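Just dropping this structure here.
What you see is the complex with one protein chain gone and the rest in place.
Every chain is named by a letter (A, B and C) in the order it is written, and numbering of its residues begins at 1.
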Amino acid sequence: MIGVSHYLALSAILFSIGVAGVLTRRNALIIFMSIELMLNAVNLSFIAFSRHLGDVDGQVFVLFVMAVAAAEVAVGLAIIISIYRKRGTANIDKVNIMKW
Amino acid sequence: MKQYIWLIPLIPLLGVIFNGLFGRAFDKSTRSVGGLFACGTVLASFLMSLKAVVELSQMPEGARLIVNRVFPWIVAGNFEVWFSVALDPLSAVMILVVTGVGFLIHVYSLGYMSHDEGYTRFFAYLNLFMFSMLTLVLADSFLLLFVGWELVGLCSYLLIGFWLHKDSAANAGKKAFIVNRVGDFGVLCAMFAIFGVFGTLDFQKIIAMVEHNATVTPWFLGKALPVLDVLHTATPLFGITLITVICLALFLGATGKSAQIPLYVWLPDAMEGPTPVSALIHAATMVTAGVYMVCRTSVLFALAPQALMVVAIVGCATAIFSATIGVAQYDIKRVLAYSTVSQLGFMFLACGVGAYAVAVFHLATHAFFKALLFLGSGSVIHGMHEEQDMRHMGGLAGKMKITFATMLIGTLAIAGIPFFAGFFSKDEILWKAFSTPLGEQFGRTLWMVGTAAAFLTAFYMFRLIYMTFSGKPRWHEHTHPHESPLSMTGPLMILALFSIIGGWIGTPPAWPVWQNHSFYEWLHPMFSQAEHILTTMSLAHPHHIDHHAAHALETQLMWGSVVVALAGIAIATVFYFRTNRHEAVRRILAPVHFVLNRKYFVDEIYTWTIVEPGKWFSSLFLWKIADAGIIDGFVNALAGLTGAVGGVVRRIQTGVVLNYALVFVLGVIAILYFVVWSGV
Amino acid sequence: MPSLSDIQFYLPVSMDFVMIIPQLAILAFMLGILLLDLLFSDDETRSTAAIAVLGLACAGFYSLRVLWGSSSYAFNHLLLIDNYGLFFNALFCGGAILAVLISARYIEREGMALGEYYVILLGAVLGMMIMASAGSLITVFVGIETLSISLYALAGFNREKPVSGEAAIKYLLLGSFATGFLLYGIALIYGTTGSFDIITIGDHIKAHGGPDKVMLLGAVLILIGFSFKASLAPFHMWAPDVYQGAPTPIAGFMSTAAKAAAFAVLFRVLSIAMPGLHKHWHALLYVIAIITMIIGNLSALGQGNIKRMLAYSSIAHAGYLVIAILAAGRGEALGAQSILFYLIAYTLMNMGAFGVLSALARRNQNNETVDSFAGIGYRHPAYAAAMTLFLVSLAGVPPTAGFFGKFYIFLSAVRADMIPLAIIGVLNAVVSVFYYLRVVVAMYMQEPGEEIERDKILWWPAALAIGISAAGIIAMGLLPGRFINLAASAILSGI
Partner (left out) sequence: MDISLMQIIFWALAACAVVAALGVVLSRNAIYSALCLVGTMFCLAGLFVLLNAQFLAAAQVIVYAGAVMVLFLFAIMLLQAGQAPGEERFTVQALLGWLFGIILAVQIGALVFVAFKGQSAAHTSKTGGPVLSASQAIVPGASATVTLKDSYKNADSKVKDTVEIEFIAGPTNEAETITLTETGPDTAVFAGTAATLADALPGKPEDGAFHVQPGYKITANYEDTRTGNYRTAVIRVRDHVIEMPAAVTPDADLNVSVSSHAANTGPAADTVKIVVTNKPSGEREAVVLTETGPATGVFTGALKTKHGTVPGRNNDGVMIARGGDTLTALYQPGDGDKIEAALTDGELGEDEQIPEAAASAEVAFGNTESVALALFAKYLYPFEAIAVLLLIAMIGAVLIAKKKLKKAND
């Protein structure tokens, strides 16, 4: 039987893949996509719990997460574009003027 | 007046505001208004103090206490501290000294700083200092005392670094501030511990609780116990009793502010500030704050004999240690600085043997003659156009008569010559050390070391006088020494007067004529409780000298110390008094050249066997290695170490955001492991 | 299951809206500025600033005077309207007013004078207000994100400056990364307790007795999310770079008001939703407090850039605040009060310090460094005196606000039987003196090197803000009782 734990484990795996993506990639856009992956994984958890508890609130939260993620993407892409204009790269490890 | 004690510290604050706000508006011709205003506020404060003390003295002896609760200051649950000031015999002595000497130094500064750029700024700082110091001594609780404590530290920092164009001044200011913070750490810890035990920070309440052995419920015990049991049985650190820990923490603060081993290093450097500052802060008032605090908490210290012994040993060691260094110095202000450290050591020695009243007495007399000596040296420096090296002085006695005469009086006072103020207080300290209830052998040792320090004091002070005022002029060609204006010599003369008569209000019991113990009687109620605790303790280890024998012994010791002081002067005279005259004599009387040469030979043997090794030892080892190397090195190493660790820590911040995310996830993993997986 | 007939129980009523008038005021002024900005000419941002100040003042006044004393909820427990939240509303408004005053000329000088700047700033305040009053993890999340997105935009507002963009991208990437963890935590807490409502969660955790591991995992992840916002180690790494790169008034705003918001929500969630997990979060935050103070202070020691130094010092200050939270968690009333007291003090002194920096430091001229402040004491005595006051207060020297803030915190730690933590805190405070003092020494005791052009010194609005901060610090130092009583009344009715 497919229980709630399967969904949760899948969610944890997807979340961790997203985390690994953030940690390993240098392209700002791909890092962003990895973060989206993390958020999507969390959404899966929310919906699985929502179903498990028989409570619709979890689904409402997922809607909010989607809206917020969209907002973050909009601002984030704008910032990446502005940085690209200045430095001609979207590689995040080149963005290190400020350190120590 | 009784309701207005709190005005005494506040009046100088007016001067701060006046000079702070309008100081920049004055030009060179009108700025003396600011200086006069500053002097006026301190004078007003002095007069009010005088009035208040007179009123205090008219109260019955056991009940001499005026408390002004101004407003509730910190209220947090059951914890309540009032902004309140208290005048009792101890703080009465302090405010008179602070405002009195402070006023004279203000007047002196009118002349001394008249050509300086930051004239009004200087007076604003001085007034701020008066405010802070008066707050400190009038404080009714540890908290307000600590506020004053920090503020005087800040003022000291501002004033040391007053001449900011000098790099050394800036560094000295920094050194003072940082070293003092180490001491403050001790005071803060002690405050928290005291609050933890007593549940209050009020001096009166704490003393009353000790007196009645009140029942307290400290948080760390969770049960009610008599306070003395708590203090004597709790052992927070390495088996040391709580009361000892508290007292040692307090004393750590005192060593910082009062420049004792190991935290004295800042004071000699502090001489980078203008001379009136050295006189006011680093000789007469601020540095005595540590002594004042120990006296203020005398009851607590009396309960901790081990801590008292530490105080006595540190005081005694500082006295001899800095005296030896003083012998090898050429900068006139540095000699005085080391002498200050040494004299403060005497005061702590007195505190450590339970003779608090004597400590306060020496504090007062020292304030007079040390302020006098510093102001005198300032007058010399002023007259010599900012020359501080004694090797470039000499023969000034004729050029600066008043300065010479007054400084000579000050020197006689500090050297412990009978009839001068310093004699009475220092002699009594040595006697009290000799007869301490803390142990016979211990007392003898303290006395011997103290007497040796007194001998050195007499020696190096007369060395200073001879090198500065006697012999041939060694100054640079275009230097034209001149006597200072009346605004500077006036305070010198007044202070000289006090350096002579100041000691007569508290003669030792062994003094043959004109017995007068009014100073000790005045302070008696302040320390009777602490002395009672100490005497009952000494009954446990009886070494009771009968009264008559004691009197005889004290007389002998008194004469002994006079002889020692005279010996110091004599040796100084042999080596420094007009030594250059020998060369003249040698040229004129060629036939006796051989004899003179032999004499020189003796001199040289003496010099090379005793003085030079001594000088070498003191200058190379004590000054260069112990002081500059070990202690400075320790402070620097500490700063360097934290800096180095900081440098490593900050390298984690690589600037690459991916590394930050890595650290983030590492943190998450570690926390999940410790809290979720291994916990529960 | 909700059905149509249930709607009447959930639909908001007028009382709900009365309770959020401060938020509505901010929103109204936000939209108003957005519209008016179209009418004004391009360069006209000063009147916009004035309107923003007016709006913030209205919201702050309404919170502190009219709504003060409410103990209610709004919107189906999504918001808890109590003195605690109202206090923070006022604090955010105060901090934002200072930020606006400092910004007024700053953004002109830096060539980024756009009315939208204030719109986004007000948006950030709105987000903070939602956070401080949040009664549900949903509102917590929405508040945090409103604040964060506003701050991402503000950090990168000065596009012409490479560091500004760098600050924005670093903040955004790490911020949304942290949001992922926060959300995961919320999901797990929701799954184990069946609710987003923090009171219900708290009851559930308490009733549950021993914590189940998933619940603990969720709680820990939520705490990590908050720790990021509050810049607690090891989740602090963004702070130095972001503060340094962001426009200076915004850096001040982030390090004070935004941090206060993070602490507001952290403390409320800990004390309402997680008392049942006290043992666990106490141990966790204990370690975090120590690491945070040590890393913040040690890193600040070697900084040559004042802005960056203040950033590290702000990390250290977050560590002190955690001590207060720990004391409060042990039932020490003073601990809770000292959080609020410290936050007022910290807002005043840090905004003030960043204000002086904004006023004196011109962009792209590398004159945010300690060395460039050499001799300022003579050329700009008023600013230098104010800066000295702020730094001295940050170092915790009495009788300033900073001293009493630290005093209350360490006292509460001692009372809550956390002596080692108090001692570590005091030692850290001693170390911090080294780097604060360096600036003072430079200002008064170092000869200026080459003359740095400081022609466009910001004057009156910024000076007003600096003056207000300085006066506040002195007032708090002289009358700390008043302010601790205010904090006490904010705590008593709230948590």
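Assume a residue touches a chain if its C-beta (ideal position, glycine included) is under 8 Å from a C-beta of that chain, and two chains touch if they have at least 3 such contacts.
Quick caveat: nothing in here was measured; it's all calculated off a predicted structure.
Looking at the complex as a whole, the chain kept out of the display touches A, B, C. Across C:Leu67, C:Ile97 or C:Ile130, the residue that sits in touch with the chain not pictured is C:Ile130. When the omitted chain is restored, the residue from B:Leu43, B:Val449 or B:Val676 that touches it is B:Val676.
In the full complex, chain B touches the omitted chain through residues 658-659, 662, 665-666, 668-669, 672-673, 676-677.
Seen from chain C, the chain kept out of the figure touches residues 1-4, 6-16, 27, 30, 34, 42-43, 71-79, 108-114, 116, 119-120, 123, 126-127, 130, 138-139, 142-143, 145-146, 149-150, 152-154, 156-160, 168, 184, 188, 191, 212-214, 217. Counting over the whole complex, chain A has residues 1-30, 32-34, 36-37, 40, 43-44, 47-48, 50-57, 59-60, 62-64, 66-75, 77-82, 84-85, 89-91, 93 touching the chain that is not drawn.
As a convention for this text, only the chains that are shown with their structure count from here on.
Averaged C-alpha coordinates give centres for chain A and chain C that are 26 Å from one another.
Computed centre separation for the pair chain A/chain B is 64 angstrom, with centres defined by C-alpha atoms. In chain C, the residues that reach two or more other chains under the touch definition are 169-170, 173, 177, 240-241, 302. Annotation for chain A: residues 19, 22, 31, 92, 95-100 touch two or more other chains. Those residues of chain A that touch chain B in the complex are listed here as 19, 22-23, 26, 31, 92-93, 95-100.
The residues of chain C lying in touch with chain B in their complex are 169-170, 173-174, 177-178, 181, 210-211, 213, 216-217, 220-221, 224, 228, 233-235, 237-238, 240-241, 280, 283-284, 294-295, 297-303, 312, 333-334, 337, 377, 381, 392, 397-399, 403-404, 408, 410-411, 414-415, 417, 422-423, 426-427, 430-431, 433-434, 437, 441, 444-447, 479-481, 484-485, 488. On the chain C side of its complex with chain A, the touching residues are 1-2, 138, 141-142, 145, 149, 152-153, 156, 159, 162-163, 165-170, 172-173, 176-177, 179-180, 183-184, 186-188, 190-191, 194-196, 240-241, 244-245, 302, 308.
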